[in-house]
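Below: one structure in structure tokens.
What you see is the complex with one protein chain gone and the rest in place.
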Amino acid sequence: MWIEIVLFALLVITAVTIAGLNDLFAAAMLSGIFSLLCASLFTLMDAVDVAFTEAAVGAGISTVLMLGALSLTGNRENQQPLRLGPFVVVLLTGAVLIYGTLDMPAYGDPAAPIHQHVAPEYIAGATAEFGLPNIVTVVLGSYRGFDTLGETAVIFTAGVGVMALLLGRRKRRDGDEVETSGEGHGDAKS
Amino acid sequence: MEALGVWNYWVVVLLMMIGLYTVIARDHLVKKLIGLGVFQVSVIMFYVSMGKVTGGTAPIIPDEVPAEGILYSNPLPHVLMLTAIVVGVATLAVGLALVVRIREAYGTAEEDELQRMNGAQS
Partner (left out) sequence: MSSKPPMRMREKVLLRVASRVFIPLILLFALYVQFHGDFGPGGGFQAGVIFAAGFVLFGLIFGLETLQQVVPWSIVERSVALGLLIFGGVGVACLLRGGRFLDYGVLDHHSSMHGQHLGILIIELGVGLTVAATMLAIFYAMAGRERT
């Protein structure tokens, strides 16, 4: 309980710092730390697979991608004061959402509606029908195979989208961009 | 006392609002995407904290000890969020690629400058 509160507090501090920073390089690094804190929290919430993914994705790949994009776009942001309009909008939205949470079942309540419907079947079926220990893998691969197929298709589409956005023009203009590309690829990343 | 039981959702809402503020108030497009990442993580946190059962354990059935009567946390939100994280990084990459192309076309990735440019053109 106390560990979770401390981690949540660290998470909020990190998020506020990210929102306030003008140095985007630092913000990208902090978002990696943010992900790592999240992964610790997921472990405390028994979601080991999610924690695993968050640690690998958030602290690994997405930070690298962010830095790659920053090396192409510049890493300083213009100085900005706190804006009143968006702040009020955010405050109102937050208040409404918190009002909505008052009807939610308490944290960790075993009698909550979410635990009554399909989850017990999945937990019982993982041993009875599949004989596999990791329930998450069983649900991911078999019970919700269609879902996973769709998610894989989304990742495929995103990959194709990035290729279309970033690789298309370079091929067409290959001839006249050779002179400008004096620096090596590795230098931009180092 | 009953209202204090949902403190985890309040933190989630707080994180969500920080992300939302970053998306709508900051000008640099990469910063907006970072804010979107914070927002996304808060939604994931919302689902995962919904699946937590007090006294429960990770949904992996142990091999040797008698496996009956162990309380597991709900595996369903874990499955959904697990895929959402990876899809999230793939879509983040699409967003970053768009920003890179915008920067190449306009010479800036700041939203207010982009809007000024578009206003001057039309």
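Labels for the chains are A and B, by order of writing; each one numbers its residues from 1.
Everything that follows uses one rule, which is that a contact is a pair of C-beta atoms (placed from the backbone, for glycine too) under 8 Å apart; a residue touches a chain by one contact, two chains touch by 3 or more.
Note that the coordinates shown come from a computational prediction; the quantities given were computed from them, not determined experimentally.
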Option from A:Gly60, A:Gly100 or A:Pro120 whose C-beta touches the chain left out: A:Gly60
Of B:Val11, B:Leu33, B:Ala58 or B:Leu114, the residue in touch with the unshown chain: B:Ala58
In chain B, positions touching the absent partner: 58, 60, 82-83, 85-86, 89-90, 93, 96-97, 100, 104
Hidden partner chain, residues of chain A it touches: 48-49, 52-53, 56-57, 60-61, 64-65, 68-69, 71-72, 129-134, 136-138, 140-142, 145-146, 148-149, 152-153, 155-156, 158-160, 162-163, 165-167, 170, 177, 180-181, 183-190
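Assume only the chains that are shown with their structure count from here on.
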Gap in Å, rounded to a whole number, between the CA centres of chain B and chain A: 5
Sites on chain A touched by chain B in the complex: 4, 8, 11-12, 15-16, 18-19, 24, 27-28, 31, 34-35, 38, 41-42, 45-50, 53-54, 57-58, 61-62, 65-66, 68-70, 72-74, 77-78, 80, 82-83, 86-87, 89-91, 93-94, 97-98, 101-102, 104-110, 112, 114-115, 118-119, 122-123, 126-127, 133-136, 139-140, 144, 147-148, 151, 154-155, 158-159, 161-162, 165-166
Chain A partner contacts - residues on chain B that touch it in the complex: 2-3, 5-11, 13-22, 24-31, 33-35, 37-38, 41, 44-45, 48-63, 67, 71-94, 96-101, 103, 109-110, 112
